[in-house]
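In what follows, a single structure is set out as structure tokens and then discussed.
Excluded from the complex is one protein chain; the other protein chains are retained at their positions.
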Amino acid sequence: MIAGSVDEAVAGIEDGSTVLVGGFGFAGMPFDLIDGLIRQGATDLTIVSNNAGNGDVGLAALLKAGRVRKVVCSFPRQADSYVFDELYRSGRIELEVVPQGNLAERMRAAGAGIGAFFCPTGVGTPLAEGKETRTIDGRDYVLEYPIKGDVALISAHRADRMGNLVYRKTARNFGPVMATAATRTIVQVSEVVPTGDLDPEAVVTPGIFVDRVVRVEARNYTVQGAR
Amino acid sequence: MIAGSVDEAVAGIEDGSTVLVGGFGFAGMPFDLIDGLIRQGATDLTIVSNNAGNGDVGLAALLKAGRVRKVVCSFPRQADSYVFDELYRSGRIELEVVPQGNLAERMRAAGAGIGAFFCPTGVGTPLAEGKETRTIDGRDYVLEYPIKGDVALISAHRADRMGNLVYRKTARNFGPVMATAATRTIVQVSEVVPTGDLDPEAVVTPGIFVDRVVRVEARNYTVQGAR
Amino acid sequence: MSLTPDELAAVVARDIPPNSYVNLGIGQPTKVADHLGADAGIVLHTENGMLNMGPAATGDQIDPDLTNAGKVPVTELPGASYFHHADSFLMMRGGHLDVCVLGAFQVSAAGDLANWHTGAPDAIPAVGGAMDLAIGAKQVFVMMTLFDKKGRPKLVPQCTYPLTGLRCVSRVYTDLAIIDVGPDGASVRETFGVTLDELRKRLDVPLA
Partner (left out) sequence: MSLTPDELAAVVARDIPPNSYVNLGIGQPTKVADHLGADAGIVLHTENGMLNMGPAATGDQIDPDLTNAGKVPVTELPGASYFHHADSFLMMRGGHLDVCVLGAFQVSAAGDLANWHTGAPDAIPAVGGAMDLAIGAKQVFVMMTLFDKKGRPKLVPQCTYPLTGLRCVSRVYTDLAIIDVGPDGASVRETFGVTLDELRKRLDVPLA
């Protein structure tokens, strides 16, 4: 469960994998695991994440390294998403834009064994084009399918040795959902505590969803909005 | 938000309401609110709960008082469910048996705005008879619809004055799900603490899902399994 | 006189009932927070997983783990709670929020909303939470100028930009007027520095 290094934690990720990457902008972004994935070398990846990278770090660095075939996200275009923007405009990366709530709910469905669900978001919009629709009790819905990952890379605050996780503030975001939706969930944390030290009432992600944990040094990443 | 009495908390529940009632056996059962509902007098109710009452207290007392038209539950038959058993055998109550996971997921769907979902539980069984089925990615599913409550009656451990809730051990069970699925959620708690005293990372049910909270005295209910 | 953006934000804030749960969209709607009374008990939701969000963080308050949906550092008020993305969007999509305030490119008289894409062929599509917010509250208010920079009306008979949501907007707050929209069409509640007749002349939409 507890890996000795980032490289050990990300070992074995295969070419062609679908990788769920936590974070909303920089908050909750598993920077160390992404750097490890770049060193590890897996390529032809499909990345599922809320954004498509900022500046030159994290997801943007993975994209820049040419490892990503397709991005599934809600909001690729940002002030400093120049790496993605260039790949996209030059036709070197595929993009599937998914409403943010659908992204979360489709991953939850994958984790929960739901085959598909009728969803109110996007009805009548271009993002529902070609999708099955149905009126239920007078309201219109679009049928949406699960998004399952081969791997999830997420960042949490603390883990115990069984892989139980707690998060910190809005860095929680997609982490708990992605942990349920991937075959293998790899987590970077600021601290590993002895089993029994986390309050059982306050565990957010139970260890059943976690495969590997690695402790990393806190990193002073730039707050995007503060620039 | 904070009601002065149980009677004030349950005021206004209408005849014919669908009432979601928390608890798994006695753990998490909102005894005081149910007693209040009996005094309040609403009748012709549909009760959604995991069980159909034990002994002569709680749900069983509500059933005995003749206020319930229909029970939607996963497990009505228990060693001491004699009140329900007699009503059922004499044709004085309707029963819809729902697999426990479907009960939870159908209420979650109601809370989440999902119109319907394809579910793996029950495929090929009598409980799926007459329901729409579909094969998705090689697996068979049954289409299940949301269960929405007019009212939820649940029990939690502590609330703050904004209605944020924490629970205690396995008494949590259906509470957080039912709170999302009802138009009006009424909660009995052992303690009301000042706003700011609950850890924001550990709030299980945010106050947005809660309409009324009432503090009740702890009750030494019998542990069923210990009998 | 037409309203300044700040005056408009104050008008929107005035119309949000006490004790409401509210999501303020990115951009101009964010300003509404500055005009909400501290005693009104209004709880702000941010879709990246928090209720009872406080004002923007400054100086030492800045915490990279605590931002709003625009990725701006914010603060936490007493009674706050954190939750993951599926739970956060459950709040929206399940209709638990009382009010969403959104910006828009266009709103139709029936309440259709276009605010995520200009339809420009070279634009990189990016929707974020816009479509979830559009259908994600008991009331959806739009804040916008009534006319774009070229003087074209943004309240229209039919949206020509790609839609964000169908029949989802209940009211439009603009610099020149507050207008209810919906199944019965557009109905002016209040005007600012303009008469109803002048509005009728400048809009292609019948105004009640």
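Order of writing sets the chain letters: A, B and C. Residues in each chain are counted from 1.
In this section, a contact is a pair of C-beta atoms (placed from the backbone, for glycine too) under 8 Å apart; a residue touches a chain by one contact, two chains touch by 3 or more.
Quantities reported herein were computed from a predicted structural model and do not represent experimental measurements.
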{"item": "Chains still shown that are in contact with the chain withheld from the display", "value": "A, B"}
{"item": "Of A:Leu37, A:Ala112 or A:Ala156, the residue in touch with the unshown chain", "value": "A:Ala112"}
{"item": "Of B:Lys64, B:Arg108 or B:Arg215, the residue in touch with the unshown chain", "value": "B:Arg108"}
{"item": "Residue among B:Asp85, B:Asp150 or B:Asp197 touching the omitted chain", "value": "B:Asp85"}
{"item": "Touching residues on chain A - with respect to the absent chain", "value": "108, 110-114, 160-162, 164, 180, 195-196, 198, 200-201, 203, 206-209"}
{"item": "Interface residues of chain B (partner: the chain not displayed)", "value": "24-28, 74-78, 85, 88-89, 95, 97-105, 107-108, 119-127, 140, 167-177, 204, 220-226"}
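The rule is simple: only the chains that are shown with their structure count from here on.
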{"item": "Distance from chain C to chain A - Cα centre to Cα centre, in angstrom", "value": "28"}
{"item": "Inter-chain centre distance, chain A versus chain B - centres from mean C-alpha coordinates, in Å", "value": "33"}
{"item": "Two or more partner chains touched - positions in chain B", "value": "112-114, 200-201"}
{"item": "Residues of chain C engaged with two or more neighbouring chains", "value": "76, 82-83, 89, 93, 135"}
